[in-house]
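Omission of a single protein chain aside, the complex is shown with its protein chains in their original locations.
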Amino acid sequence: MPTRPEKVYFFGTCLIDLCYPQAGMAGIALLQREGIQVVYPQAQSCCGQPAYNSGFPDEARKVARQQLKAFPKDYPIIIPSGSCGGMLKHHYPHLFAGEPEAAEAQRFANRVFELTEFLVTVLGIKLEDRGQPIKVTWHSTCSALREMRVIEYSKSLLRQLKNVELIELQRERECCGFGGTFSIKQPDISAAMVADKAADVAQTGAARLLSGDCGCLMNIGGALKHRNIPIPAQHVAEFLLERTQ
Amino acid sequence: MTETVVDFPKNFAEALNNSQLRRNLRAAMDTMGHRRRTLFADLDALEQLRARGDAIRWRALRQLPDLLEQLEKKCTENGIQVHWAETPAEANQICLGIIQRHHASRVIKGKSMVSEEMHLNHFLDEQGIEALETDLGEYIIQLDHETPSHIIVPAIHKNRDQIARLFHEKIPNAPYTEVVEELNAIARKVLREKFFAGEVGVSGVNFAVAETGTLCLVENEGNGRMCTTAPPVHIAVMGLEKVVERLEDVPPLLRLLTGSATGQLITTYFNMITSPRKPGEKDGPKEVHLVLLDNGRSKIWADPELRQTLKCIRCGACMNHCPVYTRLGGHAYGYVYPGPIGSILTPQLEGLDHAGAMATASTFCGACEEVCPVKIPITTILRRLRTESYDKADSPNAVKGHGYKVNRMESLTWKGWALSNATPWLNALNAKVLGLAGPHLSKLPQVGVLKHWGQSRALPPFARKSLHVLAKEKGIADE
Partner (left out) sequence: MSNARANILARLRAVAPQEPAATPEPDFYPATKLGHAERIAQLKRLMEHMHAEVIVTDPQHWIATLKDVLRARQVNGLLYGPAGPLGAALEANWDSELPPLVGYTEEVEQCKERLFALDAGITSTRGAVADVGALMLWPDANEPRLLSLVPAVHIAVLEATHIHDSLADAIARERWAEGMPTNALLISGPSKTADIELVLTFGVHGPKELIVLVLDDERG
């Protein structure tokens, strides 16, 4: 683990950029509150995963190259997503294998941290809960669980909050059916998966669904809303900030 | 062989609407997953074992041609007759030739996925030869003229009521009963007679040991032992990737196989066959034949990435843990091998133009890779298959049927997407347009992407101000 840096890059992810900017701002605020200077390169966009997973590596590489350019300095790159984090950290080296940027992509990958991982392992953040008692539930997203392996960090932060009761899902580790373009290319299977996930969330009786990936939150949250189940889906960064302000 | 065209969207929709199937599968997959987790409770030991299994399989594959020749040599020395088949049709002909030479008409079969790949039963049936499945699950589905929906538990899609009705209708004098023990007893009685009368036994092979020329079979019921012991002739069919180098490679693989498949420390029987009946011995087949089937495996083997597919030991754990398989069951995939392993193997065997859609039936959640006992990089291979679906270029290792999906519209869409995301001002403009359009999405005609997403979820909540804009407004440094 690196020692506490002065400055970090923040990689917002395209989905947070477009749909959940408040989650990104919360991540930035949490880092700033710990005394870290946050740099948000305006030239950043998407990690390239949608094209990469759909069978268009050339297009993915073109977009990924833009990210290599946008984050040139040696700062840690903090990303509020397991999925996009997995792309940057684990797939960029593969995507650029044999390309002129191979070494650069590897160095880039080495600098990537998922937000809660960074807060826990590098900053050793201590949270003081200032909110009313609340029951929440947690969805472990696949990439955060299996690629970035950061679920324990995220949940450890929730456990620091004394008025927050975490009610576990029956199938916390099961995919919600988002899968990026999967949800469009296999809409029926995706719908069946998210229906089960929404039902699982509903049976917890929690007041809120938390997770570390906005794609999954958009999927499950959208399914909950579609069914008029009044459980908002929220990114963990936003929740952590809200509880500690 | 009849060339079937698989209608994936229709299959998927039908499976998803079959609530009975969904319930049967969910219960079964939960049980299988739980049993595996219970057996492999020590995760560090499991990781060590998986690393060992991976290494053993990879070492075997690296030396594949040498090991196949060694296997052939040892088997031949032991008295086992070895046959090579490039295609299922050739393998079927080899089996038929052996059966006919013995004037046999009653074949009893142990469970074998390769024989499913060959459609051997159907082929023999056309030749007037009865090929009876004797594994209970296989027997059940054969009675109902179905194919296996799972490679380990072939009748997993059926519940006891369905089986009770089936037995009552199809087996003469079978009473209607939903008691599992009684259903087993009915099958036992029927099959005992068949074991007694079987003239040729057919089995698969779980591992073939090159060092000793030994065929290893893993089973619980005893039907496999029956098929390989009672009739005077035994034909073992195997995919040519099943060879391992040494006898000492077997125990770790055996543990991985039984543990991953059904959460068992070991099966009831582990059956190692090294020769036909020797002079003086009183039973066992007088002839043992080993049929090595290629059917595209040598082509898969040629590519170092795709070769990993061939490490598979057919435990089925990837199915048991797959959220897509759990929703669909095996039949919806339309081919012999379903689930994650089927989704990487089948398009390579059958061609992307036939089975490429299987590679799209994954969220890349990685649950399969997490449990795979030999660490097959399933999602990496799925991604490769998706890429090749759009790649028309004829590289030497290109997957059969590649480029089938080339589609101007989709390619243009991704090109546009790449341009926008690689050009900061375009990206900003895009965010702005979506932000403005966001609140009005529900007023647009709900077609295409919007329809697919919107029929079961609220539409994406595009924000009026993007994170780029908010960061700038808050004065977050841009360097």
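Letters A and B mark the chains as written, and numbering starts fresh at 1 in each.
Everything that follows uses one rule, which is that contacts are C-beta pairs under 8 Å (C-beta built on N, C-alpha and C of every residue); 3 or more make two chains touch, one makes a residue touch a chain.
Predicted model only: the values in this text are computed from it and were never measured.
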item	value
Shown chains touched by the chain that is not drawn here	B
Among B:K73, B:R101, B:K170 or B:R192, the residue in touch with the chain that has been omitted	B:R192
Residue among B:Q142, B:T212, B:T326 or B:S466 touching the omitted chain	B:T212
Touching the absent chain when the full complex is considered, from B:E221, B:E287 or B:E369	B:E221
Sole contact to the chain not displayed, among B:K73, B:R101, B:K278 or B:K451	B:K278
Residues of chain B in contact with the chain not shown	24, 27-28, 31-32, 45, 48-49, 51-52, 54-56, 58-59, 62, 64-65, 68-69, 83-86, 90, 94, 134-137, 140, 153-156, 158-160, 163, 180-181, 183-184, 187-188, 191-192, 195-196, 211-214, 220-223, 225-226, 229-230, 232, 240, 246-248, 250-252, 254-255, 262, 265-278, 280-284, 292, 294, 298-299, 301-302, 304
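Following the convention adopted for this analysis, only the chains that are shown with their structure count from here on.
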item	value
Residues on chain B engaged by chain A in the complex (per definition of touch)	9, 12-13, 16, 22, 323-324, 327-328, 360-367, 369-370, 380, 383, 386-390, 405, 411, 414-415, 417-424, 427, 431, 434-435, 449, 452-453, 455-463, 465-472, 474, 476-479
Contact set on chain A toward chain B in their complex	10, 12, 14, 16-22, 24-25, 28, 37-43, 45-46, 48, 50-60, 62-63, 65-66, 73, 94, 142-143, 145-147, 173-175, 177-180, 182-195, 218-219, 221-223, 225-226
